[in-house]
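Removed: one protein chain of the complex. Kept in place: all other protein chains.
Entry: chain A
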Amino acid sequence: MSILKSREMILTGAIVVLVILIATRFPAFVAPSNLAAVFNDTSPLILLAIGQMIVILTKCIDLSVAANLALTGMVCAMINVAAPGTPVVVILIVAIALGALLGMFNGVLVWKLDIPPIVVTLGTMTIYRGIIFLISDGKWVNSHEMSGAFKAFPRAVLLGLPMLSWIAIILTIVFFVIMTRTTLGRAFYAVGGNPHAAVYTGIDVGKTQFWAFTFSGALAGLVGYLWVSRYAVAYVDIALGFELDVVAACVIGGIAISGGIGSIGGAVLGALFLGVIKNALPVINVSPFWQMAISGSAIIIAIAVNTRAGRTKGRIILKKAEAAQ
């Protein structure tokens, strides 16, 4: 527990140092309005990282999140075009439900057919992208085709923050409660920490993984609508490759790829770290190629740090070592 806490502290410290470094070159970056904009911009990544974290906790991985997002986003946009009067609440429900359904499809394949998650989601990633092409004929849904209310929702400002940011904040809290205070949350940790022990304790490993994929899918679906309405465009390739950023955010946030270790705080901080880098580097005139190299280095450094922290320190046999502890 103390290791996890300190890991989150290290990450928070790293983000603060990063922001200060950027501020020395470009003071306007730390203006509250700009920091709020960075947070808002990172909100989709935060939401997806929370879903991905749950999946990774159970020793799985969900590579289909970005494709799920794009497909759900396209469906929402097409509903809006077909029936511009559809209330945003209905669109939100459709987005979450469709996303969850796509996640459940992954989950069922992993649970009932025992296919490795990386293979399942690699497959569905392509399938979901393909479906977008089929339903849209490869055409774009552009800003002028979308209704005003459809586009306004994520931007609507409440108490100084846009709706998109509020959704990220509220769902962070909701999932924090789920992960720390519910039996299902506990099951996610148990399944990843030691699947064999989980079985003997009466936890159904496959079913728990199914629910992890469902959560990840539902979040991806929600982000699908938010993404499409925020950028006011939907097409086959939106958020292409974004699943890698999501996994990276989790890894930076200290979620163990081998399962069982991680926290909501870690996932959110990992996403914020990447968000700050992505937003700051263009501002201080770093070329896009360097940006990629820097993001990549951050991931490798994070993994190296996690691995060191996780390494066992050997058994305590000496009496003095025991006393020192």
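Note that in this section contacts are C-beta pairs under 8 Å (C-beta built on N, C-alpha and C of every residue); 3 or more make two chains touch, one makes a residue touch a chain; residues count from 1.
Just so we're on the same page, contacts and distances are computed from a predicted model.
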item	value
UniProt protein name of the chain not shown, from "Heme exporter protein D", "Amylo-alpha-1,6-glucosidase", "3-isopropylmalate dehydratase large subunit" or "Sugar ABC transporter ATP-binding protein"	"Sugar ABC transporter ATP-binding protein"
Candidate in contact with the missing chain, chosen from A:A197, A:I284 or A:I300	A:A197
Chain not shown: contacting residue from A:W111, A:F153 or A:Y189	A:Y189
Missing-partner contacts on chain A, residue numbers	1-3, 181-184, 186, 189-190, 193-194, 196-204, 256, 260-261, 312, 315-316, 325
